[in-house]
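To keep things clear, I will list the structure first and then write my remarks on it.
What you see is the complex with one protein chain gone and the rest in place.
Right after this comes chain A.
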Amino acid sequence: MRVSRSLEVWKMGTINYLDALRLQEQLVSNRKAHKIPDTLLSLQHPPTYTLGKRRTDHNLLIPESDLKKMGAELHYTQRGGDITFHGPHQAILYPIISLRDIGLGARNYVEKLELTMIELASLYGVKACAGQAGETGVWVGERKIGAIGVRISFGITSHGLAFNIDPDLNYFKHIVPCGIANKEVTSLRKETDLVLPAEEVVHEQLISCFARQFGYSNLLWKENGLIS
């Protein structure tokens, strides 16, 4: 029996990485205590490099002091996955959802995150696909357009996905992205022949793709702390 499932969507604009992390920790705790419904954060970060739980900082190719000089931050996190870059013109989704309530394990959850980004790319005529085993993420040929890094605690998710709309790809030159050498990073701007609409439109399309993949029929939009 399919019940109507609600998703509260927060459109956050550009938000600092640590602020987003603290917010997620609070939301995970609230979701675990059943105080809030499944929640989706839609945002982008200022230039930020992040590492996962395995602390694979051998994949950072320049000293941390150089990152600071270029105005980028570096953060170690508890999420899965390797090193990556987040920055302007990259659409990020952080779903804070209960996997137990929807009956998904980690593998199926990540597959649906991949399908979310694949579906978005297809709206612009870009044929993307999920990575091979061990290369979780979304690829256009040999070029990576979307990355995933997730944390699951008591069955509640945090962190999520990052989709390259049109970030400055030079930032990726300072890392071995996701620990996979010899593969390029790409963006929707590079891969599509179509003219891209305003980024807000692409963010909303990404949210719709997510809602469709995960079967949310009821979206509650929240901007600047107000439910609209």
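We adopt the following convention: a contact is a pair of C-beta atoms (placed from the backbone, for glycine too) under 8 Å apart; a residue touches a chain by one contact, two chains touch by 3 or more; residues count from 1.
Just so it is clear, contacts and distances are computed from a predicted model.
Colleague: According to UniProt, what is the chain that's been left out of this complex called? Choose from "DNA-directed RNA polymerase subunit", "Glycine cleavage system H protein", "Ubiquitin carboxyl-terminal hydrolase" or "Sesquipedalian".
Modeller: In UniProt, the chain excluded from the picture bears the name "Glycine cleavage system H protein".
Colleague: Write down which of A:53, A:68 or A:173 is the residue touching the left-out chain.
Modeller: Of these options, the touching residue for the absent chain is A:53.
Colleague: Suppose we count only contacts with the excluded chain; which residues of chain A make the list?
Modeller: Residues of chain A in contact with the hidden chain: 52-55, 57-58, 78-82, 102-110, 133-134, 136-137, 148-155.
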